[in-house]
Structure formats: C-alpha cells, structure tokens
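For this view, one protein chain was removed and the others were kept in their places.
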Amino acid sequence: MARRGKTAGGPHVRARLVLLGPGLSYLAVLLLLPLALLIGYTVFRRGRFGGIAYEDGSTGENFARITDPLYADVLTGSLRIAAVTTLLALLLGYPTAYAISRLPGRWRTVALVLVVLPFWTNFLIRTYAWIVLLSSRGVVNSALTGMGLIDRPLKLLYTEPAVVLGLLYAYLPLMVLPLYSAIERVDPRLLEASADLGARPARTFWSVTLPHTLPGVLTGCVFVFVPSLGNFVVPELLGGGHTVMVGNLIRDQFLTARDWPFGSVLALALMAFLVLLLMAQAWAGRRLGGR
Amino acid sequence: MIRIHAVTRRFGEVTALDGVSLEIEEGEFFALLGPSGCGKTTLLRVLAGFEAPDSGTVALDGQDLLGVPAHRRPVNLMFQSYALFPHMNVEKNIAYGLAREGLARAEIGERVAAVLATVGLTAQARRRPHQLSGGQRQRVALARAIVKRPRVLLLDEPLSALDKQVRAEMQLELKRLQHQVGITFLVVTHDQEEAMSLADRIAVLDRGRVQQVDTPVDLYRHPRGRFVAGFVGANNVFSGRLLPSGGLDVPGVGVLPAPAGDTAGLVGVRPESIRLAAGDADASLHGAVVDISYFGGSSRIAVTIPGLDRPVLLTVPGPATVTSGARVALSWDPESAVLIETTGDTP
Partner (left out) sequence: MRRATLLPLWLTYVFLYTPVVVLVVMSFNRSDSPYEWSGFSTAWYGTLAGDDEVLRGLANTLIVAAGATALSTVLGTLLAVGLARHASRSRLLPALSVLPAVLPDIVLAIGLLAFYSLVSATLGLHSVLLAHTVFGLAFVTAVVRTRIAHVDPSLEEASRDLGAGEATTFLRITLPTLAPGIVAGALLTFTLSLDEFVIAFFTAGPKDPTLPIVIYSMIRFGVTPEINALATLLLAVSFTMVIAAQRVSRLTEAL
C-alpha cells in the first residue's frame, strides 16, 4: 500500500477519515470509554441499591479493601493457581512441542491440528467433562474402585488441584503452539554444529535449543497465565465454593453484590498484574534478543 | 516536450532533488542515470504523480503537469516490481487501464490483442502472473503501460531483475519497441552500461543534482566533473597542473601526457587508451602489476604507481602478457587525456 508522504493531488484527509474513522471511533466508544468508566468507578462508593453514589464524593476506601485478608488471599491464591497452571503447561507443553518438531513433515501438521482440535470445542463443555471425570461417582473414581485400588471415592472435585487441572486443560494448546513455532525456527545448522563439536543430544538441547526458544517460552507462559488469572468459569464449576479466584470475585461484585466500584478495583488489580507481566516479557525479550 | 524546472524535494533532512532542471524531447529514449540515493527514482515518481515537489514546475506539452492527479496524467509507469495484479490474467491486466478510460469493449479487445502481439505474448493471454517467467511478466507490465498510448512511458530499473541473458534480449526488445510505438521513453537506472546502450540522451544525477546531460558518446568522451568521469565507464583521473608546452604536472609523480594548457585541472584517461610501453623512452609511468582480470575478449590490468593513491587501470585485448608483480611501464597519447571540465556545482 502506498506509504509515501505527500502525493500530487487527492483528498488525503478524506481517505484517512473514511479508513481510520469508523474503526477507531468504535474502539473509542466501546473500549476506551468502558475502561475509563471502570477506572472512574474505583474512587466512588456504591449506591444503596447498586449503582454509584456520586454525591458521596470520592474516596480511597475501595482500594483499602484489597488489603483485607479475605480479598488479599483471593488475589494471592489466583496468582498461585495461575502460576502453577503455567508451570505445568510448560512442563508438559515443551516436550510435546519438541516431539512434534522432530516428526517428519506431513505428520507435524496433523499432530498440531490434533493438539488444537479440542480447543475448538466449547470451553464450558470441556470443563464439564472434568466434572464427569472427577466427581465422587465419576469415571476416575469408578475406575479406581473397580480396580480395587481404593475403598472409598477420593475427593477430586471442588479442590484447588481440580481448578488447576481445568485451567491446564483449557489453555495447554496456547502453550504448545508458540513453543512449537520457536523450536521449529531454531537453525538446524546450529544443532548440527553442536553435534559436530562433540556434544551429546542432551547437551545440545540445554546449550543450544533451549536458549534459542526462550522467547517462545515467554510467549507461551503469557498466553496461559493471563486467561488463567482472569478466569471465573473453571473455579466456579470445578472449584465449587471452596476455590475462589479474582474472576469469581469480580463477577460477584458486578452481578450479585452490585458493588461496582469495588469490582472495578479488583479488575484494575488484574490489569496491573497483566501490565507487569507484559513489561517483564518485553524486558526479558530484549535481553534475550541479543542472541 | 517535458520541461522540468528547478524541482526540489526534501524528505526531512535529506534533499532528494535539489533544483533539478531537464528538458526531454518528444520521441526520445532518455535515461536518468545515477547511484542509489541520487534522486532519480524520486524524480520519476514526481513525473508519475506519486510525489509532489516542494518547489519547481513540470510542464508537459507546455501545460502544467503537477496540478493533474496521477490517475489523469497521460504518463504511465512500468514498476520495478512490475506490479501485475495477481488476481487478474494477462488480458485483464492489460485491459485494466483501457477500461478506466470508458472505451467500448470491442475496442478494448482489439487494442489488447494488438499489444499482446507486439510484445509476443498472445499465447499467454489467459495465464495468471504467477504462471509466467520474469521476462514474460515484464512484457506484460510493458504492454499494460503501452496500450494506453501515453505521451511518456516511465520505466523504473526495467532490466535489474532479469538474468544476464534475458537482460541482453530485453535491451534490444525495448529499443525496438520504442521505435515501433514512437512513445517517449524515460528510463531510470543505476547501471551505466544499460543507460549507454538504451538511451539517446542520458542525464547523470548525483545527490539530487544533475551533473551532465549528453548523448552516450559525448558523455563517455567528454565527461564533466570528477563524478561523471568516474561513474560512466572506468576511468583514470589525474589531478595536477597543465603545462603550456603540453602535459599534466602531477606532484610527486611527474609529467603525464596531456594537451597543452595553463591551469590546474583534472584529466581523464580511459583504460583502453593506455598501453604497455615498448621501451623506457616511451614510458610515462612506471609501476608494478597488482591485479589482472580476464574477460575473455580483453583483460584489465591494475598497476600501482608510487605517488598515486589508486592503481592505474588499462585494458588490453585478449589475455594479459604480463603476470602479477611484474614491473611495467605505461604510456598513452596526449590526445587521449581528456580535460574534465568543472563548472560551478560539479566538483
């Protein structure tokens, strides 16, 4: 597309308006304005029947509530769950991506499609499937009892590990894809050179492959961590009332308790973590970029 | 026919065109020659209508061209990348420009068929661009521009993307075509061999300024300025003081064969004018062979001379009779040394 500055004749301004105008206006009204509203709510109190009590004036008490151990626990718990999920996704995802990259050409596409395919089924139903598997009369327990390994059913459902499992199941493909992309891009000549210099396969992996794929690792971690952190469906369906994450809190504040200001503060906290994470990724990406 | 007057265009801190003035005659095959960054492509885009100059005028047939938007100018451009529309076949690509003129379908069909025959692509009419070879694609690009019968056809580095063999063929093709359709061609190129072989007249540009406008022969025989002397064909340029009795006195080297004169100046001696001296009496320079390049029909020998910072180049027919490292003596006729004129802004 012509990118030069001035051109002879032609109503440039009109073209710019027609092209950029609709999309940017749409985003301004339906993205920026809503975000601005949320930020604005944080300094007001909720009204008696929900809504905002603007007449009370601004206050910082919504921010103070976060430090309440009840809510602080939920925040740290959410970070913990998201982190564990990401770690597990990495531990399972990296060898998987590596294995796919070692397959012969045609099979690679098939293998990738098979990894991604479950991702295209409905998220809720996939989560529901784990209820079937993990409940006290579910498939896992029935199998274990049937094989005589246990007497009484294990409490698998409505626990924190169940939530981690559900999140891992939901977002594993998002870890595998960028990892595969990064592994596949490592120049095979580097690997040959390493082998040529006498390194065994394991050594080549640690010294050559892994460092070169670190940007992909970071991308995959961000892709898993972010949606895990803000999720409320999985903690609700698989965690019961016991495991509450930030997403559940936000949903409750907006739909049940109708305390929008506090809900907005929680959302802001979520966004703050997100921004920190992205900045960390960018910083790490720049440091590794020298390779 | 085309009058370009004092055109200037700056991009931020870079001055792409600095007061460029040129006149191009009708029916000419004209070339803009210069190294990358000299402004030739910018000038081409100004003529096509994709850049507007900061100052200056351009007139076509006496009428202002700059005020006319690109899509209404009787000027067409053959892009370096050919820019063939990938979703249309050859016929539709060529017909595109005619369809924009609102011509009847029958007439469009006739003209497209005629131009396809002219460039020899009638059999490829229904093919898509990705199914064609590089040379074929170029001919489609050419046909697409010619079919509109523009007053001027602009060509942006037309031969740069082709293999050597195809390039030689296309050079002949372009010249033949230009004569056949009689349109004024304006070629932009950095390849001075290309310019010399194609053009009736050449404008040499450097850093946004016109250095010299001449026919290829005059450009080669009488270059003006050190830049043109060194850019158009290989050349040995010596700097010194001309003597009334003839010869160029070069400090630290001696008196070299040159016409008589009185001033300090630059003198250029083409490699083909230099020969290995028969004996010492004949010789003007003594040095050692440092490189020999064999081109089949001729060889180029580079000789280092004490006192000169660059080796002197000479061309001999056939393979070289000396070897690298040999001590040799060089000479040439005084008339072969051409005084390089310098004007105000050609250093």
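We just call them A and B in the order they show up, numbering each chain from 1.
By definition in this document, a residue touches a chain if its C-beta (ideal position, glycine included) is under 8 Å from a C-beta of that chain, and two chains touch if they have at least 3 such contacts.
Being a predicted model, the structure only gives us computed values, none of them experimental.
Enquirer: Give the residue, chosen from B:Gly62, B:Pro86 or B:Pro244, that touches the chain omitted from the document.
Expert: B:Pro86
Enquirer: Determine which one of A:Ser58, A:Thr76 or A:Thr121 touches the chain that has been left out.
Expert: With A:Ser58, A:Thr76 or A:Thr121 as choices, the missing chain is touched by A:Thr121.
Enquirer: Which is it among A:Leu75, A:Ile183, A:Val208 or A:Val226 that touches the chain not included here?
Expert: A:Val226
Enquirer: Hey, which chain B residues sit against the chain that's not shown?
Expert: That gives, for chain B, the contact residues 48-50, 70-72, 75-77, 79-81, 83, 85-87, 96-97, 100-101, 130, 144-145, 148.
Enquirer: Using the touch rule from the top, list residues of chain A that touch the missing partner.
Expert: 1-3, 10, 15-16, 18-20, 22-24, 26-27, 29-35, 37-38, 41, 51, 92-93, 95-96, 98-100, 102-103, 111, 113-118, 120-133, 135, 137-139, 142, 169, 172, 176, 226-227, 229-233, 237, 247, 250-251, 254-255, 260, 263-264, 267, 270-271, 274, 278
Everything that follows uses one rule, which is that only the chains that are shown with their structure count from here on.
Enquirer: Can you give the whole-Å distance between the Cα centres of chain A and chain B?
Expert: About 58 Å, centre to centre.
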